[in-house]
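So the structure is just underneath, and the comments pick up after that.
Heads up, one of the protein chains got dropped from this complex, but the rest are sitting where they should.
Letters A, B, C, D and E mark the chains as written, and numbering starts fresh at 1 in each.
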Amino acid sequence: MKLIEAVIKPFKLEEVKEALEEIGIQGMTVTEVKGFGRQKGHFETYRGTAYKSEFVPKVEIKVAVADSQVQRVIEVIMRHAKTGSIGDGKIFVRQLDSVVRIRTGEVGETAL
Amino acid sequence: MKLIEAVIKPFKLEEVKEALEEIGIQGMTVTEVKGFGRQKGHFETYRGTAYKSEFVPKVEIKVAVADSQVQRVIEVIMRHAKTGSIGDGKIFVRQLDSVVRIRTGEVGETAL
Amino acid sequence: MKLIEAVIKPFKLEEVKEALEEIGIQGMTVTEVKGFGRQKGHFETYRGTAYKSEFVPKVEIKVAVADSQVQRVIEVIMRHAKTGSIGDGKIFVRQLDSVVRIRTGEVGETAL
Amino acid sequence: MTAPGRCRIGLRWILLCIAISVTSADGVLAEEMPPAGSLSAPVQSSPVAPSPSPPKIDTGDTTWLLTSSALVLAMTAPGLALFYSGMLRRKNVLSTMMQCFIILCLVSLQWVLWGYSLAFGPDKWHVIGGLDWMGLSGVGGDPYPDYAATVPHQAFMVFQLMFAVITPALITGAFAERIKFSAFVVFILLWTTVIYDPLAHWVWGIGGWLRNLGALDFAGGTVVHISSGVAGLACAVVLGKRHGHGREPMPPHNLPMTVMGASLLWFGWFGFNAGSALSGGALATSAFVATNTAAAAAALAWLVSEWVYRGKPTMLGAASGAVAGLVAITPAAGYVGPLPSILIGIGAGVICYIAVLLKDRMGYDDALDAFGIHGIGGTWGALATGLFASKAINPGGADGLFFGNPGQLGIQALSVAISWLVAFGGTYVLLKLVDVTVGLRVTKEDEVTGLDLSQHNETAYS
Amino acid sequence: MTAPGRCRIGLRWILLCIAISVTSADGVLAEEMPPAGSLSAPVQSSPVAPSPSPPKIDTGDTTWLLTSSALVLAMTAPGLALFYSGMLRRKNVLSTMMQCFIILCLVSLQWVLWGYSLAFGPDKWHVIGGLDWMGLSGVGGDPYPDYAATVPHQAFMVFQLMFAVITPALITGAFAERIKFSAFVVFILLWTTVIYDPLAHWVWGIGGWLRNLGALDFAGGTVVHISSGVAGLACAVVLGKRHGHGREPMPPHNLPMTVMGASLLWFGWFGFNAGSALSGGALATSAFVATNTAAAAAALAWLVSEWVYRGKPTMLGAASGAVAGLVAITPAAGYVGPLPSILIGIGAGVICYIAVLLKDRMGYDDALDAFGIHGIGGTWGALATGLFASKAINPGGADGLFFGNPGQLGIQALSVAISWLVAFGGTYVLLKLVDVTVGLRVTKEDEVTGLDLSQHNETAYS
Partner (left out) sequence: MTAPGRCRIGLRWILLCIAISVTSADGVLAEEMPPAGSLSAPVQSSPVAPSPSPPKIDTGDTTWLLTSSALVLAMTAPGLALFYSGMLRRKNVLSTMMQCFIILCLVSLQWVLWGYSLAFGPDKWHVIGGLDWMGLSGVGGDPYPDYAATVPHQAFMVFQLMFAVITPALITGAFAERIKFSAFVVFILLWTTVIYDPLAHWVWGIGGWLRNLGALDFAGGTVVHISSGVAGLACAVVLGKRHGHGREPMPPHNLPMTVMGASLLWFGWFGFNAGSALSGGALATSAFVATNTAAAAAALAWLVSEWVYRGKPTMLGAASGAVAGLVAITPAAGYVGPLPSILIGIGAGVICYIAVLLKDRMGYDDALDAFGIHGIGGTWGALATGLFASKAINPGGADGLFFGNPGQLGIQALSVAISWLVAFGGTYVLLKLVDVTVGLRVTKEDEVTGLDLSQHNETAYS
């Protein structure tokens, strides 16, 4: 199994989620994060003091998938998270040793 | 070492934390996340427009543990995070290459 | 490639980010988390009821780096996140199988 | 849903309403009732002598009463709504705001339709007002001198309306985070009609038996605060504890909201207490000063108490203390001078802090301390009125124990006891009734989800 | 930036201003204009007979009008600012607060400089006020009895100022989350001068043609609510939908803010409606009671409607219903009794709920329902005034259909039609004008980023 983590633009979350659902992904975990990268932040001014905020709001999607599905999931995320402008985000893929479903104790791919 | 990540129901956090403490776990990191899975979300209605919110608030616990402890930690989380109803969450286990304690520079299991 | 995750004190974030930028790191993802560890929490009192809050606000920095850079990044984080007092945090290092840049489809180290 | 039968019923009902309203508008015109044999002194003993000449509206007094009415409205919403909901968990914020808001709406109609008549209408057997003033028939623009000689009768009515609104709203602090919304609606309508209206009549209505006895309650220590606080205790007992109470931490989700609410309560309380003078003169001013002074003293007293006992002064403590002081000075506001106000305030801060501390030992879950602050604070205030009242401040009042009239303390104690009894017993019975019929409490699942989602399909923040 | 040329111009301009202000201060002194041939009844038909003796200021009435003015200010900021911005997404919170706040500032100056004169100044051809009162020249401390006999002329002026402020602020709900700030400023200045001021003159100004016709509008059903609501519709149509509208969820980011705002609107509306009596007496009291009653009834009506139709009663529904009721009672407040107020409120709650439901079908994006609540609610209220008005309540008014005078309904319908026409047409033209010159809408990127950052370099929360 693999754990796929994708950092994407927040307003793409809904679309990506639906696309993943369509290819049969039944679960994911989402975190609000702040990204720092090529996409530069913005200035804010408060009573004349300017702050540079270099962090941009992003959303991180974490999906555990069977090895067989990895490629499809990556493709779907890429297609739906893409706007073509800087800051679209990254997909990180990592090995996942094991998964347990707390409710039933199922282990491995059936727990997904 | 392994990194154990468990997505659980928020109101179980306190209980799980205490149980882990009892078996000698001395540290963990907790993130508020939104989960999508078999447990379905809810409808919200605002002035007649209904929104389906498919994300459910969850909490992610991240614990780095020595290999010897992995099994015990998983068991403890399972016992204490379980309510038996859908949405109890998952436990993901992954390889951890190394750990450093920033304050002292200790590396490996002594850094936990 | 490796994925370096560092849990640090929030007010050190700016400094660490700048230091990483200086050694050429061009991207990172930051999450607000709550830490539990040797650094104990605090009491809060509301109308006479005291709550022990054992979680301390922390910030988690996630940086994907080429293998060659791992050591330098760890060192920089250690130097700049360190205050010397309990609760400075940990650095976790893990294997990263692959990275994709959503915008371009680039894969691997060039995607960082 | 659009079956012709239902439509026709709807239409018929609308026509009926129109008929009623047309008739009643005529009624309003015809309210020239001569206040002939005004047997008793004006309510809340304002020192104005009943003039023999036809009553004339005073624009200053009317302005003060309308302004005060608006201020008391602001106490319930947004004041109390903020004060309470800031102390809740995020998942129940709207449910309590909703309760305050809906009480405002329900009681506003109830009061106009029948509540005012029950409470202030022509006395029946010293226990209840008659139904003569239903739908405000006969309650119009001319003063009704037996209650207030210089303002339109409707101004007095609407000022009292705001009191009828805030009283049940105070109770919501006790059953927060676990009551079913439908049960809540039924309970409130019953409570305000069966408990509040008669009690108001006893203490403030012309002919009311506690009023005849000489009980002093300037702006509602018994009627408003004891009744709601003790009713809150009954609610906490009958509904039981919230899930996880005592085990899970339940810290306030947004204390700035609570501070804002406490400040607006303080602000609005000037209307509540000084408005109860029913005129914009020296008595209103004296009540205004007493109110401000007691609130300040009580906030500091609570603060010092917890500083000593717990090691740190807290914002929630100061805000709670201020509210406790405002509660305690309410029955006394028009009868005591500034220095006794300080003592009443100090007493309120210390006593209510202790009450809140003891709550945990007693084992009931009065979520937002409706009883600890309004029940206990109101009781202290009603008794303290029997200690510190002085005819030097208000010749229309009476002297208290420290001014040589120990009897007054007895009368105060009696009216306190009666209020406790009626509020606890009555509320208990009503709750059981609602529980059997509608069911009081949400399911465990709904409670864990939070009332905002489970009762209202909404979340406070997104 | 500090070139001597610019400096000199600056200096010259300052001296000019000083000169003007000095002169005008003299003018203010000299405003002894005898209100000799006061040809028409006082505005809003207060029943005070024009006295032959020189007008005397009544402190009670003046206090009521100043208090009411402050209350109406609180309706715009913080009331409306909170009510609206709580319903927005986090990234646009400040932009709408800003719009409310800046309208308050812009119109406060516009009104003093030329707006009041256009709206209430000496009539020209029954359609507009003359420029004689520009810069408040001649508008001073003495009463101007044709408008209000017992308060300083400036008190009447500043009370009306608050109305001129809130009206355009109501529109902002329609174009929220997508208008360019610069375009907004230009639009508002045009709108208030070209649409609001004339309309106010027609309905309220002495000599205004709708006033002469006998249209009843106690506190601004047509002038304030229809005009702003229908203008909102035009804005929604011309600006088009927000990005992602109908696809992305756009739930309110902070409903407690919205509840707080609705409560402050209710609170302030007492000044709006009861203040429109222009004196602190029976008429103000009657309007106060009608206002409270209708708001309560409308909130419950909306609540019940959605409970039946959607299965759950919501906090946002109750708050929206209350505002709808306040809107609908506005034109009627001084002409109807408590029971008709209930009917007007129920109508408002049900009708506006339906209007908001239908919006989605109609396909325009009136983000915060400026049209659905103010346009529709105002229309219902103006017509209902023609149904329920009664001389029994206000001898200075007229009877409505249910009191035997069907003609009044016709007059009301006419004034509604005129207001719709002027508001929609006028706003449409102005928007097109601004679009061509300044450009109305922000870029897609700026909209996705949010107006707070893109227009103001700020974020609401950090």
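As a convention for this text, a residue touches a chain if its C-beta (ideal position, glycine included) is under 8 Å from a C-beta of that chain, and two chains touch if they have at least 3 such contacts.
Predicted model, so just to flag it, every value in this text is computed and none were measured.
Enquirer: So there's a chain missing from this view; which of the remaining chains does it actually touch?
Expert: A, C, D, E
Enquirer: Among D:213, D:358 or D:392, which residue is in touch with the absent chain?
Expert: Counting the whole complex, the residue in contact with the absent chain is D:392.
Enquirer: If I consider the whole complex, including the chain that's not displayed, which of D:284, D:368 or D:398 touches that chain?
Expert: D:284
Enquirer: If the hidden chain were put back, which of A:26, A:45, A:68 or A:104 would touch it?
Expert: Checking the options A:26, A:45, A:68 or A:104, the one contacting the hidden chain is A:45.
Enquirer: Residue-wise, where is chain C in contact with the chain that is not depicted?
Expert: Residues in contact with the chain left out: 11, 14, 42-46.
Enquirer: Take the complete complex as the reference. Which residues in chain A touch the chain that isn't displayed?
Expert: Listed in rising order, the touching residues are 44-51, 53.
Enquirer: Residue by residue, what part of chain D touches the chain that was omitted?
Expert: Here the touching residues of chain D are 58-61, 63-64, 67, 71, 150, 251-256, 259-260, 262-264, 266-267, 270-271, 274, 279-286, 288-289, 292-293, 295-297, 299-300, 303, 310-316, 318-319, 322, 336-340, 342-343, 388, 390, 392-393, 402-403.
Here, only the chains that are shown with their structure count from here on.
Enquirer: Would you mind naming the chains that touch chain A and likewise touch chain E?
Expert: Expected: B.
Enquirer: For copies chain B and chain C, work out whether under half or over half of the interface numbers are shared, and give different or same accordingly.
Expert: Looking at both copies, the contact residues mostly diverge.
Enquirer: In terms of residue-numbered contact pairs, which of B-E, C-D or B-D coincides with A-E for over half of them?
Expert: Of the listed options, the interface copy of A-E is B-D.
Enquirer: Could you see whether B-E or B-D has the larger number of C-beta contact pairs?
Expert: B-E
Enquirer: Taking mean CA positions as centres, which chain lies farthest from chain B?
Expert: It is E whose centre lies farthest from that of chain B.
Enquirer: On a C-alpha centroid basis, what's the spacing between chain B and chain D, in Å?
Expert: Here the centre of chain D sits 47 Å away from the centre of chain B.
Enquirer: How many angstrom lie between the centres of chain A and chain D, each centre taken as the mean Cα position?
Expert: The mean C-alpha positions of chain A and chain D differ by 52 Å.
Enquirer: How many angstrom lie between the CA centroids of chain D and chain E, rounded to a whole number?
Expert: 33
Enquirer: Which residues belonging to chain E are in contact with no fewer than two other chains?
Expert: Correct list: 249, 251-252, 310, 312, 314, 316.
Enquirer: Which residues of chain C are in contact with two or more other chains?
Expert: Residues 31, 94-95.
Enquirer: Under the stated touch criterion, can you name all the chain pairs that qualify?
Expert: A-B, A-C, A-E, B-C, B-D, B-E, C-D, D-E
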